[in-house]
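Missing here is one protein chain; the remaining ones are kept as they sit in the complex.
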Amino acid sequence: MAFPIRLFKYSTNGPEDTTPLDRLRTEEGFEADDVLAVVGKSEGNGCVNDFSRTLSSVVWHSRIPPTSIAVFSGGTEGALNPHVTFVVKEQGGESTGVVALVGRTRKFEPEEVGSSVQVREVEKTIKGMMAEANLPPSLVHLALCKCPLLTTSKISSILAKGLEPITTDTYSSMGSSRYAAALGIAVALEEMSGSDEAIAEGLRSGGESWSARASCSSGAELDDCHILLLAGEPHEVKPLPERKRLGISSGYMKDAIDAQALLAILDPIAAQGGRVVQVFVKAEASPSGLVRNKRHTMSTDSDVHSTRHARAAVGGLVAGLTGDTAVYVSGGAEGQGPPGGGSLTVVYEVA
Amino acid sequence: MAFPIRLFKYSTNGPEDTTPLDRLRTEEGFEADDVLAVVGKSEGNGCVNDFSRTLSSVVWHSRIPPTSIAVFSGGTEGALNPHVTFVVKEQGGESTGVVALVGRTRKFEPEEVGSSVQVREVEKTIKGMMAEANLPPSLVHLALCKCPLLTTSKISSILAKGLEPITTDTYSSMGSSRYAAALGIAVALEEMSGSDEAIAEGLRSGGESWSARASCSSGAELDDCHILLLAGEPHEVKPLPERKRLGISSGYMKDAIDAQALLAILDPIAAQGGRVVQVFVKAEASPSGLVRNKRHTMSTDSDVHSTRHARAAVGGLVAGLTGDTAVYVSGGAEGQGPPGGGSLTVVYEVA
Amino acid sequence: MAFPIRLFKYSTNGPEDTTPLDRLRTEEGFEADDVLAVVGKSEGNGCVNDFSRTLSSVVWHSRIPPTSIAVFSGGTEGALNPHVTFVVKEQGGESTGVVALVGRTRKFEPEEVGSSVQVREVEKTIKGMMAEANLPPSLVHLALCKCPLLTTSKISSILAKGLEPITTDTYSSMGSSRYAAALGIAVALEEMSGSDEAIAEGLRSGGESWSARASCSSGAELDDCHILLLAGEPHEVKPLPERKRLGISSGYMKDAIDAQALLAILDPIAAQGGRVVQVFVKAEASPSGLVRNKRHTMSTDSDVHSTRHARAAVGGLVAGLTGDTAVYVSGGAEGQGPPGGGSLTVVYEVA
Partner (left out) sequence: MAFPIRLFKYSTNGPEDTTPLDRLRTEEGFEADDVLAVVGKSEGNGCVNDFSRTLSSVVWHSRIPPTSIAVFSGGTEGALNPHVTFVVKEQGGESTGVVALVGRTRKFEPEEVGSSVQVREVEKTIKGMMAEANLPPSLVHLALCKCPLLTTSKISSILAKGLEPITTDTYSSMGSSRYAAALGIAVALEEMSGSDEAIAEGLRSGGESWSARASCSSGAELDDCHILLLAGEPHEVKPLPERKRLGISSGYMKDAIDAQALLAILDPIAAQGGRVVQVFVKAEASPSGLVRNKRHTMSTDSDVHSTRHARAAVGGLVAGLTGDTAVYVSGGAEGQGPPGGGSLTVVYEVA
């Protein structure tokens, strides 16, 4: 089902801080029950041993409705601010300009993670969500997906079945799962062909097929994929006079320093007097080892993981161009934008 | 003495890579003997145990004239590209639009590092350099200073004299030395009062007095301060017809995401069809723990040092706005720009 | 009150894993209500942003009685195994050979953290616990203390009162609080004089006064000090025939590689056919920069914090000598053993 929504964001004092719910109530008049999704940045390393992400998941899942989803992405490197974004159902279901849909795939067997089965299930779930809401793919500007990873015990269970795991490296399984989810999104949103050949080729190529609207993150705390779609409203919007209208745009950064991609979205918003509510962007170290033909050192730094470098750099750029450090910059962009770049979505408000 | 100069920059393949000298010769026709200064970014952590900086110093000092200086700043986090910038004397001493002056203070006793003695010596040296060249302070847009730090053995020698070291922490001495040098620059360039009271107050306040044109870095490999001044040419410039004219501008970032400060310099350059040759900028984690009133986590991250975070974020912004990752982003901005911000200088070329 | 106790330890699958309570029940027949204390090692960095510690605290405090205490120490570097040790009341209050006492100080004002007030309150609380149980200081072999630290907001509140905080650095406040608690323990256990002069001198010297039986760790989640004492039973022990007798010994490592200190405790246990149940040891990088007159690099490594190095090294040694990686090796040993060394307590079981 597609709900007209509002978006509110609040800084947090730590991964365990749920006081933003109080501000949502007192400042905006919404209750925890109105929350469709909490999408947050927590301040861990964003990698395998990021316990800030687990801590946020634990405290938030006990506060929001069981059908709602909590997606936490670890890592607020550089100037980034730990925060949460609430996606809440508009009161009375009045039009706002942007709708949200929340869904889940079935649970995956460990050996399915990162495989074409995951691609197809994500595709099927998103297509089902859009069909039920009568929403064309072209209106969807963000498909945010939280997906499972392979823990050591899941890898053992695959081996015990006599099957071959996609990888025996826990960290590397995070990328495989993100990539399979991204391909499923790309097919569902008609950004790539859904033929078996195309998917097989996509999985083989490891990053050359991609969606400009996918934002995926992996975690150990779930076995299915949790999906949030943000889309423009299919019908003409007549917001209540006292409320502002929301808009949503998307694009993609072609590399980690692609200011133009951001400005191409931000400038028209500014031109109509709008205010940016939230930027959702993916970041990664260019697999070629180069940014605009010059060497970067993100992938040869054995002290700091490349995803941390990439979030810090892209975060600095996005925060600089928006004047806001509470932006959703997420690392690990396999299939979510072109190699070395990342998907990009902006939600904004106009008078 | 003030030499009209050219600026050339080249990416490096590693801290020990001096092949850019070959390119300087074959591509631009300059020899190692023409080099007044090598200013480089090497790919270590930029902190106490950054051996990339030492390695670069070792290999470069054996290649350039003994009176020339090599300033290496460690840390190419995020998208940044390890590179060197050559400041070379223009052939025939012809005007170019920008002049360089190179100088050194006397060597410091360990107990003088970070003290008012260091402030006064840096001030005196810069004033002497400007006076000899008949250059007014207002024309100087960058004072780059490499200064000593306190090693464990220097701290021991201070204690052996019965004196009190400014700090017993090696890392912290890097900041004290940078700050004292920055105050000396601020006084010499008439950015702050040179009274004893003002200097004492500056040293006490720890960062509230500052220069918008200072860029200082500390290293264990020297006992004096090495200084490079870049300034606009005092006389009208008539460059040779086949060469382009250089220009230089400066300002400061008021915080780590101050895109406007950069654009205020870059936009006029673009308007006159100019090309940015190099950006020199300092970066630091805001000591208040906030960027534009929102919490950052650079100073509470016990895995990655705050200077690494700051370089990555500011580097992402500067590279995004210039389209170039080979920019000189240096961490540790005590007294070099306002707290949480940093000094900013741009050298550019116009037809 | 002094309870005869049993000690059981279990590996954990992650900081949020409370399944050891199930094993305690099914394997040993004890309930969560029997737990006096949970003392655990969780797998974060053990520094300021260790969210594994917070996560463990959150999940465990909801499982044990409100008067019981949970002390988690972050950091299982090297071969160390994340685990929890349960201190449980023996069934029927029968003698076991070792008793435990649990207590708390009053809550501290922020400005009291790290001061002589904290020293005196810890001293007073421990003396009160021992007096109530009629237990002489000489029988106490371990005083485990969890103590508050200064968060950014606590520092602000001190400044708002016009007072001087002991430090404005959050990380450094962890050490100050540990040290004050350690001095309080040293006085209560009669390891140092309790005169005002001795305490003032101890606070001034920063580490030269110490207790061989103190083990302190700081955390942001409490405002008072939580204290666990482990002591030999004051009366002769007649354990039930089907249960084994417990013993407890203590000493101190004089430096990070002091195998002899460990062997001096382990050898007599082995000689009587005993089995080591748990080793509690503190570790730190020698402040002199030397171990047995040779330079170490723990304090000049800007990539990995010195406490992480120290835990890994001491953990390797203790695990090697005991054949067990689930040992309690805790970092930050200010006043808990001599500088560069650490307090050391072993609980063992004999037939």
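Note that the chains are named A, B and C in the order they appear, and that numbering of residues resets to 1 at the start of each chain.
In the analysis below, a contact is a pair of C-beta atoms (placed from the backbone, for glycine too) under 8 Å apart; a residue touches a chain by one contact, two chains touch by 3 or more.
All values reported here derive from a predicted model rather than from experimental measurement.
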{"item": "Option touching the unshown chain, where C:24, C:149 or C:310 are the choices", "value": "C:310"}
{"item": "Where the missing chain touches subunit B, by residue", "value": "14-16, 43-44, 49, 51-52, 54-55, 58-59, 303"}
{"item": "Interface with the unshown chain - residue positions in subunit C", "value": "11, 13, 43, 45, 76-83, 256-259, 291-292, 294-298, 300-301, 303-304, 308-310, 312-317, 319-321, 323-326"}
{"item": "Footprint left on subunit A by the chain that the document does not show", "value": "45, 47-50, 152, 170-171, 289, 297, 299-303, 305"}
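The rule is simple: only the chains that are shown with their structure count from here on.
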{"item": "Residue-number overlap at the subunit B/subunit C interface, same or different (half cut)", "value": "same"}
{"item": "By number of C-beta contact pairs, the top two chains", "value": "A-B"}
{"item": "Inter-centroid spacing, subunit B versus subunit A (mean Cα positions, whole Å)", "value": "39"}
{"item": "Whole-Å separation of chain centres (CA-atom averages), subunit B against subunit C", "value": "46"}
{"item": "Of all residues in subunit C, the ones touching two or more other chains", "value": "49, 303"}
